[in-house]
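There's a structure below that I have some questions on.
Of the protein chains in this complex, all but one are displayed in their positions.
On to chain A.
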Amino acid sequence: MTAATAVRAGRLPRDLHPLAWWAWAIGLAATASATTNPFVLLLLVGVAALVVTARRSEQPWARSFRLYLWLGLAIVVIRVVFRLIFGGSYEGTVLLDLPEIPLPDWVLGITLLGPVTQEALLAGLYDGMRLAAVVICLGAANALANPKRLLRSMPSALYEIGTALVVAVTVLPQLADSVRRVRAAQRLRAGDERRVGRLRRTLVPVLEDALERSLALAAGMDARGYGRSSGASRGERRTTGALLLLGLCGLCVGSYAVLDATAPRWLALPMVVLGLVLAAAGLRSAGRRAERTTYRPDPWRWPETGVALCGLAAGVSGWWVAHETPLLAYPGLASVPQVSAVALAGALIGLAAAALAPPPRVVLA
């Protein structure tokens, strides 16, 4: 394939690799979590919304973005209302002088109502906006990439865990459905009307139903070859298990040492690296003996790299702004916040993902 055809083939309508979208979204979310500047946060939400509108497919999960927007709004409102009710201790311009409700001594440090200051409200607003922006960025990833496809692109050694997760995710809506059905059915007959009795009337049929479904699913999966023996010997299986376990232990100890400044330094980074190496070796050994294949694996081409780099660039710029110009990243509450060119550019880089990513595949509904 020549370079030109590769460029064109990468841009044909298709679903982008889910990992690329998640890398992009995590980058944006990192930027959002590193600032409380309302302008930058609004820009980030706008970028996420634009990219989602431009590149989401017509499949059911793509419609979930609106839910995340509402969730974000709810977060902001709740944060502000909390400041209103519990926020008495902020100094500053009083907007509304509410009477303070006296509380007993043992709830020391908490005030109920009291004068509402502009600063308290703004602090609540900025804080809520930051959390909302993080949630919306991750929601964008959810709308752009099917979370179940993300599980499919995991290394084959983790296949079993992936399948278990997929099954668990499908069981939840079924359970809700089953509860609704049983409650409606129980109202069709006379029976125990006391509280415990009513609970039992729903619980017993729902659990029986869930158990029967799980058995049917397990039987179905077994009959279709799930968990066929891989032909690995006992020794190989043990080596794999030991490698994975040691790797995990190394990672745990290492990350504890990295976070705890008093721990000996040789326990920190070296241990993390050692853990990673061991875990990777374990995964490789497990993957080698898995005789499973993947149907139509998502390809990783240059648009994927581009989209992931956009996320990385946004994240790095966010970190840089927070580190170098903390006053811009965490503006004071007394004056109008200011923005810098770097902060704006960092957020706007996310938009490039919409241009880089190919248009979504057309799906017959």
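Everything that follows uses one rule, which is that a contact is a pair of C-beta atoms (placed from the backbone, for glycine too) under 8 Å apart; a residue touches a chain by one contact, two chains touch by 3 or more; residues count from 1.
Operating definition for what follows: contacts and distances are computed from a predicted model.
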Among "Energy-coupling factor transport system ATP-binding protein", "NAD-dependent dihydropyrimidine dehydrogenase subunit PreT", "Carbon-phosphorus lyase complex subunit PhnI" or "Sarcosine oxidase subunit delta", UniProt-listed name of the chain not shown: "Energy-coupling factor transport system ATP-binding protein"
Sole residue of A:161, A:176 or A:221 that reaches the chain not shown, by the stated touch rule: A:221
Selected from A:64, A:93 or A:163 as touching the chain missing from the view: A:163
Selected from A:195, A:234 or A:296 as touching the chain missing from the view: A:296
Interface with the unshown chain - residue positions in chain A: 59-60, 148, 163, 166-167, 170, 181-182, 184-192, 200-201, 204-205, 208-209, 212-213, 215-229, 291-297, 363-365
